[in-house]
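Here the complex is missing a single protein chain, while all its other protein chains stay put.
Labels A, B and C are assigned to the chains in the order they are written; within every chain, residues are numbered from 1.
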Amino acid sequence: MGLYGQMNNKTGFELRDADYQRRVRDSFARQGLMAHLGAELVSLEPGGVVIRVPFRGELTQQHGFFHAGVTGAIADSACGYAAFTLMGAEDSVLTVEYKMNLLAPADGEELVAKARVVRSGKTLKVCMADVFVKKSGMENHCATVLATIMCLAGKADRPR
Amino acid sequence: MGLYGQMNNKTGFELRDADYQRRVRDSFARQGLMAHLGAELVSLEPGGVVIRVPFRGELTQQHGFFHAGVTGAIADSACGYAAFTLMGAEDSVLTVEYKMNLLAPADGEELVAKARVVRSGKTLKVCMADVFVKKSGMENHCATVLATIMCLAGKADRPR
Amino acid sequence: MGLYGQMNNKTGFELRDADYQRRVRDSFARQGLMAHLGAELVSLEPGGVVIRVPFRGELTQQHGFFHAGVTGAIADSACGYAAFTLMGAEDSVLTVEYKMNLLAPADGEELVAKARVVRSGKTLKVCMADVFVKKSGMENHCATVLATIMCLAGKADRPR
Partner (left out) sequence: MGLYGQMNNKTGFELRDADYQRRVRDSFARQGLMAHLGAELVSLEPGGVVIRVPFRGELTQQHGFFHAGVTGAIADSACGYAAFTLMGAEDSVLTVEYKMNLLAPADGEELVAKARVVRSGKTLKVCMADVFVKKSGMENHCATVLATIMCLAGKADRPR
């Protein structure tokens, strides 16, 4: 048995593409919005992705905190890529829908979205993301996201 | 009977602040993210707001279409400000949660979010937004959003 | 060209199974919960379904109104069957997720859920339902639902 289809021991998810790290990083790098927001892919593992974005005045809502749109954008990307880690080399990823509850004002120096796959179906993967805002060394849980991500089999996620 | 509390004939919503247009525009202008995305407040009326954003490479996901984070950001702002039109001069607006379904790829030259208040409670207002992408003169319905917006009474929405 | 695949003029949806009415009614009749709640299929057309349930003490929450679980149950069934009207004779229907906002207390003699398909993709169909409570001849809009429904192709919706 080769690398494809082998079980990942740490997370329990089956890995269909041994080269998932490069595939996810390449796709992330093509997202113009992530660069425009200053977001970085912090870490990735099978079924899990962390994205962070440092504070800038360009990312605010009217009270000077991170705008919920930034929270939603990095949570959406984190969920989508958490699902994408488990897809095949020739698959493409699509967000079907997400729902976000804002738990506290996103007041801080950095926003971190931690996403994980909750259920990995063949076509649909359900993901959750928790978003934390860091301020003076403290992390505050400021949002939680529940997302449905779709695998488009055989439509490779390459630049058009 | 003065302007405050009078019924708006067109939309059926009660207006608590006659100067809501200026109040919403001022708040929108303080959202750093809207400027950073290039979003504009197209129109506002009691209980309804339209926001548009022209296409730029800085707003894309990996296939070169508008990123769902942009769709979510303008839909969230449109819902929040649709609710804010109905609030009092000394109130502040807060997004409690939203859920977005992506209906079609946001492939086009411009994204337009049209939000309206569906139920205007004293503390909570439920809003919906439909997002359309314009391409070659056609509008395609690419997302729909259902949001819960909160009125923070007596905490005026001013810069900190 | 036969009935299959012909465009339905009234709703604009393509009908893949001319016998959809019987197929939906048969499936509804197999839902033990609908009978247990006293719910009825009021009407169905391509992409649209209406379900009603009369008030009974067995359907209440703690204040004596319809329980949100009843609202959710008939809205979910209405959305699922609205999507199912557009599926093929050998397909099965599955709710992926739904989100419901409660707009007003469901205080009345009857609850009516009106669902329609908003976007009909091959695999996924996005539906909305509005739920109204009738009291003394008045209809009050008490809930709104946004749902994602999946088509399981080739897994006919028959009793096991």
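Everything that follows uses one rule, which is that a contact is a pair of C-beta atoms (placed from the backbone, for glycine too) under 8 Å apart; a residue touches a chain by one contact, two chains touch by 3 or more.
This structure is a prediction, so every number in the text was calculated from the model and none was measured.
Checked against the hidden chain, the listed residues B:18, B:35, B:104 or B:124 yield one contact partner: B:124.
In the complete complex, the residue from A:18, A:118 or A:152 that touches the missing chain is A:118. Against the chain not displayed here, subunit A makes contact via residues 99, 101, 103-104, 118-119, 126, 128, 141, 144, 146, 148. Remark: the residues of subunit B touching the chain excluded from display are 96-97, 99, 123-124, 126, 148, 150. Residue-level contact of subunit C with the missing chain is found at 27-28, 30-37, 56-64, 67-70, 72-74, 76-77, 92, 94-102, 157, 159-160.
Heads up, the rule we're going with is that only the chains that are shown with their structure count from here on.
Computed from the mean C-alpha positions, the centre of subunit A lies at a distance of 33 Å from the centre of subunit C. One inter-chain figure worth recording: subunit B and subunit C are separated by 29 Å, centre to centre, where each centre is the mean of the chain's CA atoms.
Mean C-alpha positions place subunit A and subunit B at a centre distance of 25 Å. Touching of two or more other chains is recorded for residues 99, 101 of subunit B.
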